[in-house]
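For reference, the structure is listed below as structure tokens.
One protein chain is absent from this view; the other protein chains keep their places.
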Amino acid sequence: MKRYLFFLSILLLPALCGAQREQDFASTYMRLNAEGTGLDCRTVSPVMMSKMMRIEEIGSNSEAVRTLQNLKSVRVVTDADSDDTDALYDKAVSLLDANKNRYRLYDEYEGKSLYVRKRGKVIVELILLTKNEGRLHIVNFTGTMTEAFVKTLTQM
Amino acid sequence: MQEIDFRTDLLPLKDQLFRLALRITLDRAEAEDIVQDTLLRVWERRAELSGVVNSLEAYCLTVCRNLALDRKERKEAQNLSLESGSYDAADNTLSPQEQLEHDDRLRRIHRLFCQLPERQRSVVQLRDIEGKSYKEIATVLGLTEEVVKVTLFRARQSIRQQYEKIEAYGL
Partner (left out) sequence: MDYKYIEQLVERYWDAATTPEEEQILRLFFRQSDIPQPLLRYKDLFDYEAAERSIGLGSDFDRKVLAAVVPATPVVVKARRRSWAESLRPLYQAAAAVAVVVLVGIGAQRSFQKDGAAWDYNPASYNDTYDNPQQAYKVLEDGLEMFQRTASADTVQADKQVVSQ
């Protein structure tokens, strides 16, 4: 039995070493700030993303498919109350600024800020932050994206 | 075709390159290394640059900033703190002599500048201290003039808020 567990753990080592352990911005933000607020986070998991591809209306739309192929997950954070919006927005900015090594400001337009997390040349996380129209929105994609892809998102 | 001369074309840029690298890395030793790297790197590529680059100055500032950010990124790769609102670490920007000359008030303003996010810091450095135009800054940072203006606005507002706090309570 001991030997069996030992070998099993050896097999698992590659999975444990430098494997997938990161958290995206929205989940961290929610963990730190959601309690006692009207913050709501809607999540689409990687598993669901691939399920979506199999829906007919989507599968036949080549642009939708192309978008889905670049993305692995989606989280959309919104607040219910316009009273807290400024404070919650500032908290998001502080969290991003406190992690400048991880999240870099990529673009700003029309009251929206775009941040990215890159690994090498690949953009693995894209965050849109805005408080336009008095409500906080954080849209957090993860995936394997290029700058060209991000450009298409902002120009559609 | 004008040949780039190291002594007359590149070396005179050392001071503003140093100031920018220092503003980004907040470390004198690093900043000096970066300036040296920048000048040598540009010098290496001078054959390709002559006649192609409109402003050697802007090009050097771009190289300098990119090298500084790269170094900063490597340094910070170890510290992934998602909890604390930690600003850029220990301030190695002032030489011992400068530290004696700076009084408390200026030191507070200095800290305020260093706490701005990097892009805002760089824009303020290039505008308020180096006196560059939006166009030049846009070229160096690879942004549109509009984004430069918005960034400068945010930075100045931030400085103003913090500054007025210092004035009100910091005495």
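As written, the chain order gives the labels A and B, with residue 1 at the start of each chain.
Just so it is clear, a contact is a pair of C-beta atoms (placed from the backbone, for glycine too) under 8 Å apart; a residue touches a chain by one contact, two chains touch by 3 or more.
Predicted, not measured: the structure shown is a model, and the values here were computed from it.
J.: Counting contacts across the full complex, list the positions on chain B that touch the omitted chain.
T.: 6-7, 11, 14-15, 18-19, 22, 32-33, 35-37, 39-41, 43-44, 59, 62-63, 66-67, 69-70, 73-74, 98, 102, 105-106, 109-110, 113, 127-131, 133, 142, 149, 152-153, 156-157, 159-160, 163, 167
J.: Need a quick check: the contact residues on chain A for the chain that isn't drawn.
T.: Touching the missing chain: residues 18-24, 27, 41-48, 51-52, 54-55, 58, 67-68, 71-74, 76, 104, 109-112, 114, 118-122, 124-125, 128, 130-133, 137, 139, 141-144, 146, 153-156.
We take it that only the chains that are shown with their structure count from here on.
J.: Using the touch definition from the top, list the residues of chain A that touch chain B in their complex.
T.: Counting only chain A, the residues touching chain B are 28, 32, 94-95, 97-102, 105, 107-109.
J.: Mind pulling up the chain B residues that touch chain A in the complex?
T.: Those in contact with chain A are residues 72-73, 76-77, 79-87, 117-119, 147, 150-151.
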